[in-house]
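Quick one: the structure is below, questions incoming.
Note that this complex is displayed minus one protein chain, with the remaining chains in position.
This part shows subunit A:
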Amino acid sequence: MTAALAVAPTTPRGGSPVRPAAGPALLAAIVAVNLLGFVVPVLNLLRLSFLKVEATGTLRETFDLSSWQAILTDGFYAGLLVDSVRTCALITGLTLVLSYPIALLIHRCRGTIRTLLLVLVVTPLLTSAVVRTYGWVALLYDQGLVNGMLMALGLSAPLRLMFNTVGVVIGLTEILMPYMILSLLAGFGRLDPRYEEAAMTLGASPWRTFLRVVLPLTLPGIALGCLLTFVLALSSFITPKLLGGGRVFLLATEIYDQAMVTLNWPLAAALSMVILAMFGLALVLYGRLVRRIG
């Protein structure tokens, strides 16, 4: 049996044309792409964060700790980190609450309706985030649609919906919803209507069925969606920049400013490493959670 198996792999079995020998080759390609596209640039960034920069923006190839010193001692950066994480956590939570019912509905639909709903979810991804952000500007500014309606209903002064955290949260939540919905759907595999029916025959009201059966079975999707949304929120800068109007300070916008405006590349590089560390942390948390559920 073992001998037969040892010989067998040269013939494709079970309809799979991939020969075992192709495995390492395929892996090598992935490793190479990752090395060139991710590991090397990150290492380069790490090196950059320890360089010295002149006021003019000129880099000098000398070892220097001032960027890291600024991040670790200047209260501004600690505050920035806390604010960013808090804002992004809020965005993630809102996105989850708004996306979950939609994902559940799509999961339960079949046929044409399901396809149609999925197309509706994916369509916004075909438009750039810049365009969608300007869309929100048109809706949220003082004379925009939302305020126009509110004033018509008797509001005396326009609500400040832009150039503050509110605007950033609204904009990013909407922009990230498709990612959340798709992640949720990907993680809803274990949810079968029969489990809900079983719960109901055992005396569970619809609400308790949701809490005790639906929610636990969709936790993998929730974890995946939250991870993805949080990471995307933390790294987006166009929407915070436009809807924050320079008054909302987040890690990503600060990195952009340091790199493109102040031309302090070492500080930008060091802040990038901080964001990367946050991603790593989120990933570890996700891994823990998934193992717990699994």
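Simple rule for what comes next: contacts are C-beta pairs under 8 Å (C-beta built on N, C-alpha and C of every residue); 3 or more make two chains touch, one makes a residue touch a chain; residues count from 1.
The definition used in the following text is that contacts and distances are computed from a predicted model.
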The chain missing from this complex carries, among "Carbon-monoxide dehydrogenase small subunit", "MaoC like domain-containing protein", "Spermidine/putrescine ABC transporter ATP-binding protein" or "Fe-S cluster assembly protein SufD", the UniProt name "Spermidine/putrescine ABC transporter ATP-binding protein"
Only one of A:E54, A:D74 or A:E197 touches the unshown chain, namely A:E197
Answer key for A:I106, A:V213, A:A233 or A:L251 versus the chain not shown reads A:V213
Where subunit A meets the left-out chain, the residues are 190, 192, 194-195, 197-206, 208-209, 212-213, 216-217, 293
